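What you see is the complex with one protein chain gone and the rest in place.
This part shows chain A:
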């Protein structure tokens, strides 16, 4: 399962790409298989964390009344998340959560963007572990917020018992419990993971498919150009998916927190 990743340079690109292609050789020790400590994904995650911290520190170190270009950029990102996600979804209380959503949005956006940045070209989010942890953070947060706002008993009563006739409740309570406490974090994680996974797989199919046709025979060789043009087009589609998924992840987290804070069902 943890086979060596495809090596284009050596001319041994195996055509149908498989799940093995997501398990890259480690950086330390160089080229080792199955070494979990320092891989390309480790590097990308720390890089994303570092870049975000430095970016926001540098742009907001010395805020001016008339913003500089960098400050304007950082402020528009924060402003977008605060106004168009937090406040739109949660209402005026949403301002409290804007820092979390901004961090989440930027982190997911940047780690997703590694999928199409040259030389990285794979997103850490194409492994379920990273989206799963992000989903767990949002899950813990919305439950914690709900419990703190309503109190333990009232929060669960609120979340589990919809206003419905008593005889339908035995059916509704398990459905509500399942959808709120199991499906929500699961779908949050799987959505991001599967999007990045499928995106990477799609790019692999068209890139490696080009090589496969080039090596197949003289008649198929020119068609490989079509395959690579498709790769370029799909990279643009991937760029759209990257931004969209970062947005969707943040909006859904916001909508779960809104649900936890809501007064009536």
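Note that a contact is a pair of C-beta atoms (placed from the backbone, for glycine too) under 8 Å apart; a residue touches a chain by one contact, two chains touch by 3 or more; residues count from 1.
In the analysis below, contacts and distances are computed from a predicted model.
When the listed names "Maltose/maltodextrin transport system permease protein MalG", "Cytochrome c domain-containing protein", "ATP synthase subunit c" or "ATP-binding cassette domain-containing protein" are checked against UniProt, the chain not shown comes out as "ATP synthase subunit c". The chain not shown here is touched by just one of A:41, A:193 or A:211, and that residue is A:193. Against the chain not shown here, chain A presents residues 19, 85, 88-89, 187, 190-191, 193-195, 197-198, 244, 247-248, 251-252, 255.
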